[in-house]
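Pasting in a structure now, in structure tokens, and then I'll have a few things to ask.
One protein chain is absent from this view; the other protein chains keep their places.
Right, chain A next:
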């Protein structure tokens, strides 16, 4: 046999060379950068927008500020000039980071915490699953298990606190009308765009403190992390020449007052009973009485108690319990029916021959363990859209409050439906999954319900992007079929129900006095 040595050598060197070229030594991960902007509209009238928990902005108090010609204020200004005159690299980075937006960054921090805490507890030697303990949050298992219902609720309270606090802030800003430090003294060096918005109380300090209050309650093991974020955010406003300390102190006071009021609702919303496992016996009995022979059974080994079976009883934001019952979709096809067999066959066909594109869609929307969950995915989508539209802090908070309350309503409604019908997962019929199987009944799909609700609200806030958001919701919904953990009925009914749920948040938005 004859070998062409040269050809072989060239082939070899090209494989080696190609991989060398392609294996860049630079392993820095590039993330999209969000930068500061001057809002398209400062929303000067936002002090009159309808709040969720506060009955009026005057539910919280803010002391009148010292006049900008007072000796105290001039001393603050002089201090600020020194602080903002020259910055270290770290200080500059902090200014740029927080300059992207207070609401934007605290929402991102909340999603990061959700991801860190989104892992189901491991079983112990007795084959039991220990329940996370709020009093001992860093023990194994860590508290909380930030699953989709938990994260939906945490994000809803975060956004409601930010929004209510900012509405009150806008009220007081325009009552006191203290101009920005750089407008009082042009020699103050500023590192960020300055708008016409009065600066007392500081909206950044308000958002930071209100967010801190909620997140520390939701993630009690993260005190030191949150302390550092809070301190850096406040300092960054001085480094940027944007606020004097009295702006920040008034903002911190307002933010913590609103945070406390919002947490008072959270403590009595029924969440503490959401993992009450004693309710499942009656749920199973009721589902069987309606004709379901094959009920949902945990597919984990050892069998894991279902995730938050009583979450369906948690308080709603945008409609009442009677409406929830009306929103609940009709029953899923019964196992054994022709429709059920057809939907099972669809999953079996995907298992046999899943395309790479189906896998991609399933993976993109999986948002499973270790992720910020589907509510986090949609909160990110909403925050990014509001950032791109250059929303003011208060309008961004309004957007996220509408979306996040709709997401939690979707979670409550979907969980109520899941445990009302108690239907089996495809895995109980021998189907595998390419994304991992959540531990609760199948009908309806949580992803579909969350996505339908969020897309409905986002389409109202950004009507020019309706098609895009609806297509995303549709893709998120069908992703659960491609991942083989939901029947088509679970997804289609969930998506419709989610859109109906979102409509209630939209109605609220249309009537909140914003004129938006």
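A few remarks follow.
Heads up, the rule we're going with is that contacts are C-beta pairs under 8 Å (C-beta built on N, C-alpha and C of every residue); 3 or more make two chains touch, one makes a residue touch a chain; residues count from 1.
We adopt the following convention: contacts and distances are computed from a predicted model.
Per UniProt, the protein behind the absent chain is "Transporter"; the candidates were "Bifunctional enzyme NodQ", "Transporter", "Preprotein translocase subunit TatB" or "Sulfate adenylyltransferase subunit 2".
The chain that is not drawn here is touched, among residues A:90, A:300 or A:320, by A:300. If you put the hidden chain back, the residue from A:48, A:351, A:474 or A:514 that touches it is A:351.
Among A:71, A:122 or A:322, only A:122 touches the chain that is left out of the view.
Interface note for the absent chain: among A:363, A:474 or A:514, the touching residue is A:363. Residues of chain A in contact with the chain left out of this view: 1-3, 5, 8-9, 12-13, 15-20, 22-25, 27, 29-32, 108, 111-112, 115-116, 119-123, 140-142, 299-302, 351, 354, 356, 359-360, 363-364, 366, 369-372, 377, 380, 427, 431-437, 484.
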